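Of the protein chains in this complex, all but one are displayed in their positions.
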Amino acid sequence: MSQTVVLGVIGSDAHVVGITILEQAFSAAGFDVVNLGVQTSQEEFAEAAVAHDAEAVLVSSLYGHAEQDCQGFHDVLEDHGVDAVTFIGGNLAVGQDEFEQTRRTFRELGFDRVFDSETDPEDAIAALRQDLQISPTESERATINS
Amino acid sequence: MSQTVVLGVIGSDAHVVGITILEQAFSAAGFDVVNLGVQTSQEEFAEAAVAHDAEAVLVSSLYGHAEQDCQGFHDVLEDHGVDAVTFIGGNLAVGQDEFEQTRRTFRELGFDRVFDSETDPEDAIAALRQDLQISPTESERATINS
Amino acid sequence: MIRDERIPSDELRRIDEEIRSNWPTGADVDFEEAIEYHESLPDRKRFADVLESADKPLLQPRAGVPRLDDQIELLEYLHREGQADLLPTTIDSYTRDNEYGKAQEGLDKARETGEDTLNGFPAVNHGVDGCRELIDAIDAPIEVRHGTPDARLLAAITFAGGFQSFEGGPISYNIPYTKRHGLEETIEKWQFVDRLAGAYTERGVRINREPFGPLTGTLVPPSIAIAIMIVEGQLAATQGVRSITLGYGQVGNVVQDVAALNALQKLGDEYLPDEVVVTTVFHEWMGGFPPDEARANGVISLGGMTAAIAKPDKVITKSPQEFQGVPTKEANASGLRTTRQVIDMAIEQEIDIDGIAEEQDLIERETRCLMDTIFEHGDGDVVRGTIEAFDSGALDVPFAPSDSARGAVLPARDDDGRVRIFEWADLAMDEDIKEIHKARLSRRADTEGREQSFRMVADDVDAISDGKLIGRPQGDV
Partner (left out) sequence: MIRDERIPSDELRRIDEEIRSNWPTGADVDFEEAIEYHESLPDRKRFADVLESADKPLLQPRAGVPRLDDQIELLEYLHREGQADLLPTTIDSYTRDNEYGKAQEGLDKARETGEDTLNGFPAVNHGVDGCRELIDAIDAPIEVRHGTPDARLLAAITFAGGFQSFEGGPISYNIPYTKRHGLEETIEKWQFVDRLAGAYTERGVRINREPFGPLTGTLVPPSIAIAIMIVEGQLAATQGVRSITLGYGQVGNVVQDVAALNALQKLGDEYLPDEVVVTTVFHEWMGGFPPDEARANGVISLGGMTAAIAKPDKVITKSPQEFQGVPTKEANASGLRTTRQVIDMAIEQEIDIDGIAEEQDLIERETRCLMDTIFEHGDGDVVRGTIEAFDSGALDVPFAPSDSARGAVLPARDDDGRVRIFEWADLAMDEDIKEIHKARLSRRADTEGREQSFRMVADDVDAISDGKLIGRPQGDV
């Protein structure tokens, strides 16, 4: 049975190219992809995750306001009873100099993995496969993220 | 009877394009042109003016050292008994911001007319025709030079 | 249910009054007085005439800042130092969302602090008089550029304010710009904009209209862009517009770009009514730019070279600072001059490249397939047909953020760098054309020793900013 991932660009962000490519990549990798498109609210992510019984929620953001758009996101997911793996990726801060700092910020917000905008779709797919099959140790996780 | 002009690039300067064009322009305008080419010394100008009984000596300089190269030039001409009209043109100073200052400098060195590097050959020809036929007033001269 | 029909005069007046009441500056619009103002403008400020009578491609940058005096200074600079032939006024994002109150706050703050708190010129807030101060100050024609789904009030004020060219359209300012505006809704709103431009036109003030050709700016197959340009041209013509500039965004393959511009002009002339003067505008590369001014200048120059060969009526230039967003005025002028130098050095040369006619023929056939499906979907009505065709996926735009388009079609470059369609989804296209694309992409796959896959699409999206045209696998081929 194939696994379902919900995909979207959060907030008022209208950058569509990245998620279009992710949609194709995850579909080709055998996932059922629900692509919510651009300008997706926290509630829309949560509702779609419930409706499709999603194993993973993949959030994209490219316009630099991700931190603001993701405040309380995991509370909303919890309120809807969503217990999915959550990834976020893109240009997550206006300055990209200190990505480790950005990663910490989004891990603290509740995301399981944090990717920068240079990440290949294949890396995200490999990471998700790992997360959905076996619970990786912290050290493995660190290796894949870096 | 056509009139003879001696033409050359003074000093160690090897810029040949300008005098090649001047040679053509003055020839086409009916002058007999003696083109001494690049890297011509003060003595070579003077000797050629004598040998060809030149009405005019046209000096070109494009590498920014004209003032140095022309020190004492009119003394050398006088020593050889040359009584020709003398023009100089080109990039006559390293900074071209104050061309009026440059013009004064070369007028003081003894040149009858001083042209910047943007001057059309036609303007130099018109000026020479005037100088060889009638003695222009100072005001006319100023008009043509400007 | 809206159709491609001219808005009656009384309906035009009714909507005009209604939308002008949305914001106080709307009250200052007086059509008759505006006609007089336009008639008072010198020939060199008449956009349509200047564009249509030019004997070489005219250059136009993008530029907009909130304060009037700054905007005047900026446009004067680009005119003087960039030698721009035509000037723009780019509108801010709040105005694009019809949030005139927020735009006013931003403008007030900009006036107080001197900082640019808006990303463009809020023309509605500046009102008719503010616009005219700009028109009076600048010694060249100026176009309004924006990205507004509902641009009715903006049009009413800027037309009365003396602007004679207005970018956008119901598809081209919907599909790439917004998620939730329905196509029927934006078509209705733009019918008003075009009808208003038509009303000026009837009185001898030909307002130039320019559909936004690059669409999503990312590897848009030429035929899709051209079909949408023709549709928007037809809609504008129905409402009385008589000067229409169809747009196209550079894909970076010279043969395909020249062929596309040729096809755009030819099909535009063919599909639009005879009384419309059709011109073309070429947008320098609208995709991702290299994060390096030197390399960006190379991208800009390739655009200039293409323009020198295809000779569109207008070129919208990019700046070497494209990567970092809004350029300084110096960089903006620099992009203009680099483009000008390349065009002026190359345009007198006879550069006839093999294969342009064949590529143009392919683009024309594809475009006709799309126009035919629109016609069929709408039983002959282009408005209905466009809505239904987007709805069925028979018409589609790659990478479209809008819910009004499927965004299921995916492009990829072939082995020569031309943009082909890799994923057709439900796009209405003859099978033999699909076979041609497939064969071309298959050749690329062979060259690269990999399967045709979405991976090529992803690689191609990044290729130019990475310094190449085609997204080959790492390690080269």
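General observations
By written order: A, B and C. Residues from 1 in each chain.
The definition used in the following text is that a residue touches a chain if its C-beta (ideal position, glycine included) is under 8 Å from a C-beta of that chain, and two chains touch if they have at least 3 such contacts.
This structure is a prediction, so every number in the text was calculated from the model and none was measured.
Note on the chain not shown: across the whole complex it touches B, C. Touching the chain that is not shown, out of C:112, C:348, C:379 or C:432: C:348 (per the contact rule at the top). When the full complex is taken into account, the listed residue touching the unshown chain is C:334, out of C:60, C:89 or C:334. Of the listed residues C:239, C:301 or C:402, the one in contact with the hidden chain in the full complex is C:301. In the full complex, chain B touches the omitted chain through residues 14-17, 20-21, 24-25, 28, 37-39, 121. Seen across the whole complex, the unshown chain contacts chain C at 252-255, 290, 292-302, 304-305, 333-342, 344-346, 348-355, 415-417, 464, 467-470.
By definition in this document, only the chains that are shown with their structure count from here on.
Separation between the centroids of chain A and chain B, computed from CA atoms only, is 77 Å.
With centres taken as mean Cα positions, chain C sits 33 Å from chain A.
Separating the centre of chain B from that of chain C, both taken as means of CA atoms, is a distance of 56 Å.
Contacts with at least two other chains are made by no residue of chain B.
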